[in-house]
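Take this structure first; my questions come after.
FYI, not all chains are in this one, though none of them got moved.
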Amino acid sequence: MIRARVLIRPKAGILDPQGEAVERALPALGFTGAANVHIGRLVELDVEDPQQLEPMCEKLLANPLIEDYEVQLLDAGS
Amino acid sequence: MKFGVLQFPGSCDEVDALQAARHVGDAELIWYGDKDLKGADAIIVPGGFSYGDYLRAGAIARFSPAMESVVAFANGGGLVLGICNGFQVLCEAHLLPGALLPNANRRFTSRQVQLEVIRADSRFTCACAGGQRLSIPAKHSWGRYYASEQTLDEMERAGQLVLRYAPGENFNGSLRDIAGVCNEAGNVFGLMPHPEHAVDELTGSTDGLAIFESMRLALKDSRV
Amino acid sequence: MSSATLPSLQDALALGLTHAEYELICEKHGGPPNRLELAMYSLLWSEHCAYKHSKKLLRTLPTEGPTVVMGPGENAGVVDVGGGLVCAFKVESHNHPSAVEPFQGAATGVGGILRDIFALGARPIAVLNSLRFGEPSSERSRYLLDHAVSGIGHYGNSIGVPTVGGEVYFEGPYEQNCLVNAMALGLCAREQIVRSAASGVGNLVVLFGARTGRDGIGGASVLASAEFGEADEDKRPTVQVGDPFEESKLLECSLELVAAGLLVCLQDLGAAGLTSSAAEMASKGGVGLDLHVDRVPLREADMEPFEVMVSESQERMLCVVEPKNVPMVLELCEKWEVNASAIGQVTDSGRIRVFQAERLIGDMPVVALVDECPLYDLEPAKPQRQLYAPSRPTLERGASLARTLLALIGSPNLASRRPLFEQYDSIVQSRTVARPGQADAAVLKLADGGALAVSIDGNGRRVAADPYWGTVAVVLECAANLACVGAQPLGATNNLNFGNPEKPHIAWQLTEAVRGLGDACRALQTPIVGGNVSLYNEAAQGGPIYPTPVIGMVGRMPDASRACGLGFRREGDAIALAGEFKPSLAASELAKLLGEELPDGLPEIEIDLVAVSLLAVREAVRSGELSSAHDIAEGGLAVALSECCLAGGVGARVTVPAAEPLSALFGEAAGGFVLSGPADVLERLGTSTNLRVIGEVGGQTLQIEHSDGLLECSLEQMMQASGSLGELFP
């Protein structure tokens, strides 16, 4: 088994209200100078066959119309 | 005529859709695990939280056996109506263009909204008058309709933009105030507001009946 | 029996038992219990499960009546609604989990109360909630509010049960102890009700639903064996996380199992998990149970037996099944993708016996677990001085009446609740005739053309001023809400949220409140069919919460289409002030804005007279001749009028001749109503209750002529003021 990580982000240019809300909230908590905040999804899983990750993302984990994804292979699974 | 209403684990509004459809015809539930559409003349993919809306609304439900049959049914010209979560499922299944994103107001929002009928000649709105206003409730957290500008232009030209939110009513941030769209062939339609919750004056309004009635009329015409 | 050494008295004390209780347990158990057994005793002998400080009081409540199908003692109360249907309902608190993690705490509160309803075989048709937080000026209170509301919405919306009503108040004494109470109601055919008593020696015990993890193990974790060590992060008791998707499958699956007649009994797993479900099931049926912890599907492999037995993992149910039906039960569970496993058997031993890998690791008499916890007498004493500090003033004394009205309309306790209830699906299931904000009670239509109406109410500040009359007023308000939509009460449920009952002044609040609850319900002939008690809501700093009895009431009306809304509807309609209304500023919302001390006592209420006006209003609404009906509550007559204007989008002109305009306009009391309709209809109604026509619907302003002049506010001004809660949901 191989541990894998998939980072899924909203595509550039698509409004990201969650990211904007976080960006707006930060200064009030005393955190200044944060910018370009974006919020996405993190999927981590063990797979037998890392080749399956790409089609898995295309078909299920991400929606390529609105999201970009990036697959990272970590060490051998837990 | 007979409606088939899909039922997924986590569907919430399937019985409401069933009852609403029965105002204009027969209707029966179709279990997501069954491929048999039970001879339905039209399919409703109902609202709710199929698979808990986990991952992305509609993402998992799209792969069910019943949805496979619905895709074939739609490709053969069958009438398919997706309401709210059903709209999301139809987009995920690529039966409709575009996608639904989290509301711009970032919250689940439940509100009676005013809709404008952009196309009164579609198979889902032919019982309406052009420009007519419909008062129908909306309730969702993933209702922001998105498609690329180019796709939207094409859809507009092809007459696929069927319903829009009246000015000031678009709380979810849908592009071009889009509330409901159909596919190019005009036989698949999805909308975020819930026409099945607008079929009785006592519980709010009867404006949603027009959608079901339109489907009945469209089917009747196609049979002549 | 157990390889580890036996736990000590110290362990028992750490688990919340007293020295005497521990000794009693040893006696009833026949020797000191082992770790697993002590964990189970400590939970079943806790206040939460044993009601040791409240049971004697609860016995004084009226629980019987012609409508009662099932009173307190089962998972929920059940009343007959006619036509072969019954309604199951209950309110329950999830205060502490919500203070720790408001989103999950509130979400699992909803999930828990829903399970109590479908454990009876009833389909949940609505949820309501009652919330209390500190002042919204506090960042923590805003956080709790925002997340609790999201959590309630998340669970109810996802599971397809409409959230049709509720209430929320902000008061300093809740700053450290917020209250999150959830109420649910469900419908079922009378003969379908399932009970929770286990029976039939040799029948199997089946656990179904989510897998069991270390959720909510809480205090019991002191029993974790030494090798886990305190530093071991992963073994810490964890927050309960709700999964409404799992519960929606569990709900459908449970109802199908019941409809197919496959279950001997059914019970949800709530507080104290498997321990309390199994023990209560056995106790009610007078049987024993053998349970095998190693057959419980786990989320984490390395759980200790006591953890399995006390885990509060959500979305689980326990049932008893005849052996021949087990395959069908498992098959149905599989259809719904719900885990199920037979984990034990009904025996005639009268004992709960716990096995691990066929080895007996715990063995307790059911009676000792469930029935032998001592019940305590309270030692009430009225406090010598006021327990609660006054609120900081937010309105200056002598402000104009118009300014006062706008300040009240915009105050957190009275402002429009739209920003909250818009986050709830209130219409799924297609029964909702009156949505939140439209009428005083939620109205849910039934197949016969009639409807159920439901309301939930509480007013901690007034109960703090006078536990007896304050509680009476809460019950009357709940009934008034039902009357305004034309419903007659069928039954009530209650949640007693109080501080530490071992303190005499809290004991006094509790005793007086329960006396008021009983008296008011008796006068209204409304039996109490269930409820919940939440004690020890007290912070080291900040003291006890306001004593907060929360009442939920369910009523019945013959014709759903005649339910009145609260909003004025027609220009030219006459407006009447009806009922036995004797307003007073004592402990009122205005007194709070002015920063006044809480008074010692509230004016007495003539309950029987109020009951007469409730009846008159209800009958008038049922006649279908009124345009609107609204009871006068917080903020008094002027605020009620403004609410009628805002809900209807139309103004009004009224005259209120009274010597003291302040108390006439803003004073509060039980029993007052603002009605609108044709003048002759209102005048006729005046023969059956106290009633005065005070003005007319029309225009775009609210004008109140009083003895000192004219109060005038535009709809626009009032709308803006009432929108103040929007800011709390950025």
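Points to keep in mind about this one:
Note that the chains are named A, B and C in the order they appear, and that numbering of residues resets to 1 at the start of each chain.
The definition used in the following text is that contacts are C-beta pairs under 8 Å (C-beta built on N, C-alpha and C of every residue); 3 or more make two chains touch, one makes a residue touch a chain.
Remember, it's a predicted structure, so these values are computed and weren't measured experimentally.
For the complete assembly in this file, the formula in terms of the labelled chains is A x2, B x1, C x1.
Please note the rule applied: only the chains that are shown with their structure count from here on.
Averaging C-alpha coordinates per chain places the centre of subunit A 39 Å away from that of subunit C. Inter-chain centre distance (subunit A to subunit B, centres taken as mean C-alpha positions): 29 Å. One inter-chain figure worth recording: subunit B and subunit C are separated by 36 Å, centre to centre, where each centre is the mean of the chain's CA atoms. Residue numbers of subunit B whose C-beta contacts span two or more other chains: none are found.
Residues of subunit C found to touch two or more other chains are absent. Against subunit B, the residues of subunit A that register as touching in their complex are 10, 14-15, 17-18, 21, 41, 60-61, 63, 65-66. Residues 9-13, 15-16, 19, 48-49, 51-54, 107-111, 137, 139, 194, 196-197, 200, 202-204 of subunit B are the ones touching subunit C in the complex. Across the complex, subunit B meets subunit A through its residues 55-56, 59-60, 63, 92, 98-99, 101-106, 144, 146-147, 173.
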